[in-house]
Structure formats: C-alpha cells, structure tokens
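Chains shown are a subset, placed as in the full complex.
Residue numbering begins at 1 within each chain, and the chains themselves are lettered A and B in the order written.
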C-alpha cells in the first residue's frame, strides 16, 4: 500500500474526517438511527451503479489486457454480487427493489459519483484509481477497525454490514486494488504530478464524509 | 423555445425553486449579504471552467460542422470573455486572481458540473444540451425578470450582474442555444426518450437551486 499510505498521510484531515465520521462511530456502537442507515443504504445502491460505470471506464482506459481484467473484477463484483446484496439487506427493513431503484439521487451521491467518473474520463487510469481509492480501501479500513473494537457483536443491528467489509473477501479485494494502484503509479507517477493525484484523493475523501453526513441528516 | 418550454412546464417545481430562489430574490432587492454574493461568484468562476469543458465536449460530440461551431461559441464565450469578467468583478470586492483560482470547489459546484459533464459524455449531444439548458436559459430568464422588476436600478450593488444577464448579448446567446436545442430535438428526440431528457433537466435545475443555497449558506 505504498502510494496509498503516502496519500493517506498527506490527506490526513480529510481521511480522518471520513473514516472516523460520526456516522461510522454510531454504526459501530449500534446507536445509529435506522432511518439514517436506510437512507444511506438506498443512496449507496444508486452510488454502486455509478461505481460500476467507473470500473467499466477502467476497462476502457486500461493500457494492457491485465489491467483490463483487474478493472473487470470491479464491474463484476458490483453487477453480479453487491447490488443484489443491497436489495436483500434493504428487503429486511421492508424496502422493495422498486422503491430502491426509483429513489432519487441525493446531491452528495451525484457529487461523489460524477466526480469520480469525470476524473477518470479526463485523466488516465491512475487518476481514475486515485478517485476510486478512498472508497475501496477506506471501507476495508473501517470494517477492520470496527471489528477490532468488537462492533460486530451480536445485537448490533449493523453487524452484517460490518462483517461484509471486515470479511476476507472484501479485505482481499481492497488489498488487490492497492497493489494495482501501486503498479500503475510505478509506471506513470512523477513528483510533479503527485499534487494533482493527492487533490483527487482529498476530494474523493471529502465527498465520502459528505456521503456519511447525508445519512446522518436523514434523521428526523 | 419549444422543447425548452415543454421541459420547463413539466419540471415546474424544480424550475420555480431555481429561478425564484431566495438568493435571487435578495439579489434583486439588493439585500443579499455581500459575503453570500462573493462566495457565489468565486464558485461560479470554478463552475465556468468546468462549463467550458462541457462546451468543448459539445464540439467533440457534434455530428456536423455547424453543430461544432455552435458549441465552439460557448467555449470561446467562457475562455475568452466570461472568466476575465468574473476576475474583474471579484477585483472590485478586493479578491485577487490567485485567491479565486485557488479557492476549493464546494460540493454543490462539483455536483452540478460533474453531473453535466457525465450526462454529456455518456449520452449524445441532446443529453448534453438538456443538462446545460437550465443554466444557460435560466440565467437569461432571471436577468429579464429582475430587470422587469426594476432590480437593475442604481444603488443595487448587484446591478452589474443583473445587467449582464438581462443584456442583449446574453439574451441572444440564450435564444440561440434554445433554437439549437430544438433543432437537435427535431432530429433525435422520441417520446420514449423524453422522460430521460426531462430527468436530466430536472436534476440540473435542482443542482442550480443547491448552488444558490450554497451562496446563501455562506452568510455567517
């Protein structure tokens, strides 16, 4: 996680705000109001659709077949697995597939996803990865930390969510992504370019915090 | 303004929220706190940079040389004229070019601009136009209405801004855009597709309201 570690250190304020957001704290404690979580989950479904488009853009942008296959894994993970998991999880709280698919996108959802897509389209594969990294690796870090704090205990209504991101499957995916990010950087990253990559990473981290805050704000 | 009039009628709630927003009302009255306007103006500068990219995308997406030239007018208007006008206007209130160019983009600025860019990139020229229309034509409508209400009177601190958008130059540009939008629609718009075009128009109008609100929120 070399490039990632450097970015995380340089974007420490944004990173801490995002990964230790009040939404995350309450989710770990189990005190997060259900309406906040449900609002988050529906928006996260809409978010994932755009994220699948961003991974597909990665296939289009890849300079080698091996990079194409790496990006394809991300598209498959979302379209073949994650979307249905969200529908299932939402179903437990009485929300139907229609309700979820027809929910309007909130501004923070649009801001984050369209920012990633545009960063990727206007730049190269490294720019796309820098904009994707906070979400992919940050969720792994959050899952891990919450589990370390025992947040995945029985009785926590959000246990399943925590286990998902703390689980080996997701942790592997995040590690794989971090290595791939490093390999790309070894090919194309210069020091002159680093500030621009950092800026993408900072913005994406900030947009993650806004996304959590949107969840908190759903509380009546 | 045929397609535009239809969209405006069908997106009436979003359109009214946007064009008659509290920010606009206070701007017309001259009661808008200066800090709100300044915040808006700096963000609008950053917005215009992205909008120039969206017009350039229009050149790339144009199916004919005549469409390319129409899009090019938009790029030129921003890069050759409007950006400098913003710098000049900001200068009157003591803001330097550096201050403006280095200001961080607010979330509503990112949400709106990246939404337009992605709508245009993923769709065709009509999709791009539908996402651009609320800004281009809405500002003309606002300028006109405020002037009709006498808001461009001497003594209104925002007189220059109002005159800019009420002026013949801008009104012509907006009319030209509306005709071009109609011509494209005559070529490619079907009734089955209309709901998607309307949705782009509604979202862009909503993102305009969020942009005004960002200005209002800058009040301490």
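In this text, a contact is a pair of C-beta atoms (placed from the backbone, for glycine too) under 8 Å apart; a residue touches a chain by one contact, two chains touch by 3 or more.
As the structure is a prediction and not an experimental result, all values here were calculated from the model.
Taken over the full complex in this file rather than the chains on view, the one protein sequence occurs as 4 copies, with 2 of them shown.
Note that only the chains that are shown with their structure count from here on.
One simple way to say how far apart two chains are is to compare their mean CA positions; for subunit A and subunit B this gives 31 Å.
Residues 53, 105, 107-108, 110-111, 114-115, 117-118, 121-122, 203, 206-207, 210 of subunit B are the ones touching subunit A in the complex.
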